[in-house]
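For this view, one protein chain was removed and the others were kept in their places.
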Amino acid sequence: MIRDERIPSDELRRIDDEIRSGWSTGGDVDFEEAIRYHESLPASKRFADVLESADKPLLQPRAGVPRLDDQIELLEYLQDDGKADLLPTTIDSYTRDNEYGKAQEGLEKARETGEDTLNGFPAVNHGIEGCRELIDALDAPIEVRHGTPDARLLAAITFAGGFQSFEGGPISYNIPYTKRHGLEETIEKWQFVDRLAGAYTERGVRINREPFGPLTGTLVPPSIAIAIMIVEGQLAATQGVRSITLGYGQVGNVVQDVAALNALQKLGDEYLPDEVCVTTVFHEWMGGFPPDEARANGVISLGGMTAAIAQPDKVITKSPQEFQGVPTKEANAAGLRTTRQVIDMAIEQNIDIDGIAEEQDLIERETRCLMDTIFAHGDGDVVRGTIEAFDSGALDVPFAPSDSAKGAVLPARDDDGRVRIFEWADLEMDDDIKEIHKARLSQRADTEGREESFRMVADDVDAISDGKLIGRPQGKGGVGSAD
Amino acid sequence: MIRDERIPSDELRRIDDEIRSGWSTGGDVDFEEAIRYHESLPASKRFADVLESADKPLLQPRAGVPRLDDQIELLEYLQDDGKADLLPTTIDSYTRDNEYGKAQEGLEKARETGEDTLNGFPAVNHGIEGCRELIDALDAPIEVRHGTPDARLLAAITFAGGFQSFEGGPISYNIPYTKRHGLEETIEKWQFVDRLAGAYTERGVRINREPFGPLTGTLVPPSIAIAIMIVEGQLAATQGVRSITLGYGQVGNVVQDVAALNALQKLGDEYLPDEVCVTTVFHEWMGGFPPDEARANGVISLGGMTAAIAQPDKVITKSPQEFQGVPTKEANAAGLRTTRQVIDMAIEQNIDIDGIAEEQDLIERETRCLMDTIFAHGDGDVVRGTIEAFDSGALDVPFAPSDSAKGAVLPARDDDGRVRIFEWADLEMDDDIKEIHKARLSQRADTEGREESFRMVADDVDAISDGKLIGRPQGKGGVGSAD
Amino acid sequence: MVLDTMSRTVVLGVIGSDAHVVGITILEQALSAAGFDVVNLGVQTSQEEFAEAAVAHSAEAVLVSSLYGHAEQDCQGFHEVLEEADVDAMTYIGGNLAVGQDDFEQTRETFEELGFDRVFDSETDPEEAIAALERDLHVTTSESEQVTVTS
Partner (left out) sequence: MVLDTMSRTVVLGVIGSDAHVVGITILEQALSAAGFDVVNLGVQTSQEEFAEAAVAHSAEAVLVSSLYGHAEQDCQGFHEVLEEADVDAMTYIGGNLAVGQDDFEQTRETFEELGFDRVFDSETDPEEAIAALERDLHVTTSESEQVTVTS
């Protein structure tokens, strides 16, 4: 039975050997040689140090294309024209499904035709050499971003390839991304990823790990996201990770977003071991975007404004072309610069909004309820507790496609646009907190002159892409367009 | 000697006759017939009513091209694709200089070549018929926006032509726009404009008048702008105007901007007669814009955010192409939609920032000092007082090109980015208020490790176009690019 | 607003490898609120899983959702699979059914040829699908609800 325990060294080696035999490039990994490569990198490419020593929010876009030279060109553009502080490499879908053969076909086709036949950079297929060519070509540190339930080979190759930051986690890359992977299975696989990052860390190469905070990206109540971030942080810490960036996706209400980012940092520091350096990352709005670049720029700017007030360590930006899928590099750089302008204009203003402390207190209380139930479910073991709590529904994520979560909890915005819980299902929460949510939603129902119902949920899901924060009755909500 | 007294009816008629003989189209004005035309307009085109009854900020762009059909097409686009609530018609420069002959040449050339040979709509040359064709073609109310020191004929024709809102005033369209027109001269001319608007008002056609709040558009301390707005409001009220929209241009610090808009409404209500309905208009940043549409969108969005919090009655939007001059109609509409998205997402959030009441109190005290000195300079007559106070420098506007103002007062941002006064020159102000400004600027000097000097002023003028709010030392400030 | 009628069972799911869950979550809520018994198969549901569930629950309607643009491939042979399993139910499909194809009428025709009884675009309100179901399944409903039908 899997528990929150560090993988022993011999077991680490055994799995590592097994994993690396899964694709030809796996054989090239030599841990000692990889440590030497990391040691040879300049301070400006040490992800954890750059992030942790910054004195204002660093900006990072999303970007990944199949061919190495195209990826270098794309990242150079985002670095030079977008002034990105940190760079990403987004991995393709085949790699996320561990289909390295199909990724190889796609890569070869991309090389022949010059077209982007994959929706990301197949790092496993590029191998250590390809990864290092990328690391060497850029000035800024680069993170691996993906969505892979079993990211063991990807981690082995990208760590050896010089990447020092790796997104994801056993819950955050399971619940929102896949239907049938069990939590026990993904936890076991991510224990290896974290243990491998911990092995580098022991040798002085602090691999930064970043649980994916936005989860399903759709009206996730802050306390649910924060509890899952803390769990993934604890799991990583157990395996020896010492640089952890907890994530949070903008819900669009400035007070709630600032309160949530404050709570995320505070509870992260409190729950994670002292030897871990905890930082935070704020994702600009991950829900549906308006089908209009001008309006999308407004959504992006509200994110920038929030970041200027909350001052997370990192901001992951969106582009004005978000609605239509993968943006052009110009649009991607534009999203960075719009965000930068708003942050730089607003960050020195000392904007202190009323009610943040109160909202933060509520979020913290809710998160503690969830953490308590997780520990209780596992008799003190966070791994068992997480599995059992998801199983019972005491821990849940709204709009979760995964069979591992009930997905029965439903959120709706209150009269100020803060995300509350409309349908609790079996989510564990103190009654007085439930009463607060109920009162806030009832206030909204009064304002709108309608009953609280799933219609509010549906209207809220579409609201920002329709140009508002709150899905008031006049707005028509199309179900099919809700994702 | 000119005083703040209502022009008698016979004098109104005499001037009106004289003025209308200045250009052929002036002869077509028939006051009684014009009243009937206004009465025939639907409620949706009554500018004052639409503005005063709105329950959230209405958006209005800037736009003017020489040919009538082009102007109709442009405004239709801004109405339909930009979702403008209120429309503008910006007048060309020749008309602003009363050069109707040159405007006629330009208009004819525009008709021949199809090119925009004038930088606006020559309403005098289009005459009553042309104006009414425009009014009839659009659904929303339309305002005349210009910058004309002597706007008497323009007012006579556009009022008779169906426009129900008219921007400008004797100070706000003199000090920032022209070098040599004396204040006494422009006050006299604007008394006629206001008296004519009052004559329509008496007959039930409430012409809305809008003093131009941003003045020189460059770091104008809020109290100076508000004092001038109140004076122009008082002058208009004396002549019978009953719908007055006081203006204010964004300085970029959210607390100061919200405080200033609050103070503008409060002091406007207090100083203007009860029978006047006072509304406010917020101009998005009028200073230099970044030479980059992505960054410009950030500037525009900060304006939208401020408007969502302060909730003025109207917002005049900027376009992302502001840097390069006249925007395309697409960029103009984009500025409207970006602003709309930010306002609609933020306006229901109840964002209450600390320190607004305190800043508002300071702005009100400063404004009262200026109003007191104006009344004292004029022995109770606001016209005499304004002229004398500008003459003595007790009232002044920074960066004023006009010989009518000393232009000796200089602003600089404090450590939070609020606009303070660095060089008082002869501006009348209580010593304790001066001490507050001095302390705030000294705090900034400490932060930056440099002396308070004109360098701060220069750096601040360029800061937003360089991507920041405050011109900190690392930023290079180019003098030539300062305007 | 439970209808004054026998409960009818409908099977609901997202077909293929599509993982868009928000739409069916809301549709599930709407159908339950309207009095239907809903079997929600969730995302990434195969043709066979739809058929098995329809048989197991004696479903009167099978509602297929697809939002990632591969609906046409995913639905090839779907009605043959249903037939083989002896499923006799109305079949609806809705969502973003075709990528880069603006003419919805053409899309509707394509999916009707595949065998679907009704085809909805991504802007469809849950109420609209429910109203169609009520008509197709001859559910007794109140007048006030019938007037909300817009298609």
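Quick notes on this structure:
Labels A, B and C are assigned to the chains in the order they are written; within every chain, residues are numbered from 1.
We adopt the following convention: a contact is a pair of C-beta atoms (placed from the backbone, for glycine too) under 8 Å apart; a residue touches a chain by one contact, two chains touch by 3 or more.
For clarity, every value in this text was computed on a predicted model and none was experimentally measured.
Partner chains of the missing chain, restricted to those shown and counted over the full complex, are B.
When you scan B:410, B:427 or B:464 for touch with the missing chain, the hit is B:410. Although one chain is not drawn, the whole complex shows that of B:60, B:165, B:216 or B:386 it is B:216 that touches it.
Set against the missing chain, the residues B:3, B:36 or B:179 yield one that touches it, B:179.
On the side of chain B, the interface with the absent chain consists of residues 177-180, 216, 218, 398-401, 403, 407, 410, 453-455, 457-458, 461, 476-483, using the contact rule stated above.
In this text, only the chains that are shown with their structure count from here on.
With chains as nodes and touching pairs as edges, the resulting graph is an open line.
The central chain of the assembly on a C-alpha centroid basis is A.
The mean-CA centres of chain A and chain B are about 46 angstrom from one another, to the nearest whole unit.
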